[in-house]
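A single protein chain has been omitted from the complex, and every remaining protein chain is retained in its original position.
Every chain is named by a letter (A and B) in the order it is written, and numbering of its residues begins at 1.
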Amino acid sequence: MEYRFDDKVRYSKTHEWVRVEGGEAVIGISDYAQNKLSDVVFVELPGAGKELRAGTACMVIESVKAAEEVFAPVSGAVIARNEKLEKAPELVNKDPFGDGWLVKVKLSDPREVDSLMDAAAYRKLVETL
Amino acid sequence: MAEPLIFEVSRPGREGVSLPGCDVPETEIPAALRRADLGLPEVAEVDVVRHYVHLSQMNYSVDTGLYPLGSCTMKYNPKVNEAAARLPGFALVHPLQDPVTAQGAMALMYALQEMLAEIGGFHAVSLQPSAGAQGELTGILIMRKYHAEKGQPGRNRILVPDSAHGTNPASTTMGGMEVVEVPSDSRGNIDLLHLRANLDGRVAGLMLTNPNTLGLFEENLLEVTRLVHEAGGLVYGDGANFNAILGVAKPGRMGIDVMHFNLHKTFSTPHGGGGPGSGVVGVGAHLAEYLPGPVVARTGEAEGTESMEYRGAESAEYRGANVRYQWQTPRRSIGRVKSFHGNFGVLVRAYTYIRMHGPEGLRSIAENAVLNANYLQARLKDVYPVPHGDRTCMHEFVAQGKLAAAPDIRALDISKRLIDHGFHPPTNYFPLIVPEALMIEPTETESLETLDRFVDAMRTIAREAVSTPELLHDAPHASPVRRMDEVKAARELRVTAE
Partner (left out) sequence: MSFIPNTEADRARMLEAIGVGAVGDLFRDVPKEHRFPRLDLLPAVSEQEILKELDGLARRNADCGRTPCFLGAGAYHHFIPSVVDFVVSRSEFYTAYTPYQPEISQGTLQAIFEYQSMIARLTGMEVSNASHYDGATSTAEAVIMALNVGQHQRKRVVLSPGVHPQYREVVRTYTQGMGLQVEGDEKPELAPAQLAGLCDSATACVVVQSPDFFGRIIAPAALKALAEKVHACGALLVVVVNPISLGLLVPPGELGADVVVGEGQALGNAMAFGGPSLGFFAFRKDQIRRSSGRIAGESTDRAGSRGYVFTLSTREQHIRRDKATSNICTNQSLNALAAAAYLTSLGPRGLRRVAELCWHKAHYAAASIARVPGYSVEEGEFFHEFVVHCPLRVEEINRRLYAAHGIIGGFDLAAQYPERRDCMLVCCTEMNSRDEIDAFVSALKEAGNG
């Protein structure tokens, strides 16, 4: 099974990714994760302003056969939500690193990003699964 | 083939049932209380009949054919049960009638309490829980209250095997307890090492399904229950698979402290398309006071009888001149779990079933159920992987929908193709610990010819998987609708008619 790995993001062990843009970070789930879920039917995004804490569950992504928790890979307040997902949750499957992004946060501790994996390390992890 | 919605059949002005006129002087109904309109269908009786007859013809059912659904026990539903439940002296009795006017119904309930206690090896039974999941919640709440009253409220963990049915952890959480998952070992039993490691002062109990959802009898059952008791915990038995050991063993004597029976599985009451069921609960003497109530108690000349002879409700002993049936709420009851007393209409059917079988008949149910399952396992394990096929299974076994020669075929495809061969698929993707699981339970009410036809269909599908896999991927072809788009149903939620 060939999964896509975006080189410009960093990954958590629980299959979330982070793309840093200045003091802000865009968060999504990896291609491996969307494939395991299969067709996404609903995404419950946290509200604007909600404080996310790295490592804790912050939202749920639902497919027909599962409802998986998404764990915040970094800490920060939610400053943007991908509203397109309400009408088109399948974007998470089609373009997990692009149009299927979930939320954007204002990083409260940019150093947290350093402890996440790069694409090469994450690819190695996925190969063991 | 599609049947229109009843709202689409409706026409303004059509009348259905005729109603009598008003034989009392009318009292004005204030306009402010009246609703403006009510969008119910307007159809003539012939339309009602045709609509529902057409709908029924789109259903598969036990009366149509085999349902090899593991852990559901889709046995034949005797028609005498239906006649029994419809007797006006049962159907038209109000639950709050003075017991003096309902002694026949209460006698039946009392006898059923006793019969199930005897069958399961329990001291007392409550007939109130009306479904398996409700029985589980009852068990969790009983364990919780027992520990709290023994001065150990810190016991808030329930150990649940990884093969457990989803209702087990869900009921645990509802009861305010914490789930701790215990893995199975390579032979499909509870892993004793992990069990021991988790047994401490925080454990309220273990929820055990025996035989488990792999269809296997727990080889270390007595050791498991002993360990849990030694650590101060209780053992809850999920009775979903009781059909395998009915008349063969009594869980209450093997260390199970509280157990629910699924009357709609083991005791032949019909599944009704998803319900009603009945999840009556049996307990050992130490837990009898905690049962949900009211239960039926008996006073009068037969009171205090030590005899172990349980009689049918119409026997001389039960009909003694001074015998009276009353409602009684157990002293430390966890409380009521449902309105009134339980699903009496379902209880009547179970009572009828038990009386028609007697002790030998009940045991032969389990014997034939287990025989039929082992026969299917023997005839299918050379074609489909059966992870624990080296062990004798009980009333069900788990195969895998995986074929070495057809790696693109999955359990889902095999299941859908079975429909084209005239069978309901087995349970899919459960238990979760076996990938591509197909849980197969024939029950005792299927003939050898049916079993052989099922085997032939499964073997044919294995060949089709290699020669013409698209037949499986596109299945079913022969059903009233083709494969349904469940993703669309969840994305574009339409749960009421426009």
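Structural remarks
Everything that follows uses one rule, which is that a contact is a pair of C-beta atoms (placed from the backbone, for glycine too) under 8 Å apart; a residue touches a chain by one contact, two chains touch by 3 or more.
Small disclaimer: the values here were computed from a predicted structure and weren't measured.
Among B:154, B:183 or B:272, only B:272 touches the chain that is left out of the view. Checked against the full complex, the candidates A:48, A:66 or A:79 give a single residue touching the omitted chain, namely A:66. Within subunit A, the residues in touch with the undisplayed chain are 42, 44, 62-67.
Throughout what follows, only the chains that are shown with their structure count from here on.
Between subunit A and subunit B, the centres computed from C-alpha atoms are 40 Å apart. Contact residues of subunit A toward subunit B in the complex are 39, 41-42, 62-64, 89-90. Across the interface of their complex, subunit A is touched by residues 486-487, 490-491 of subunit B.
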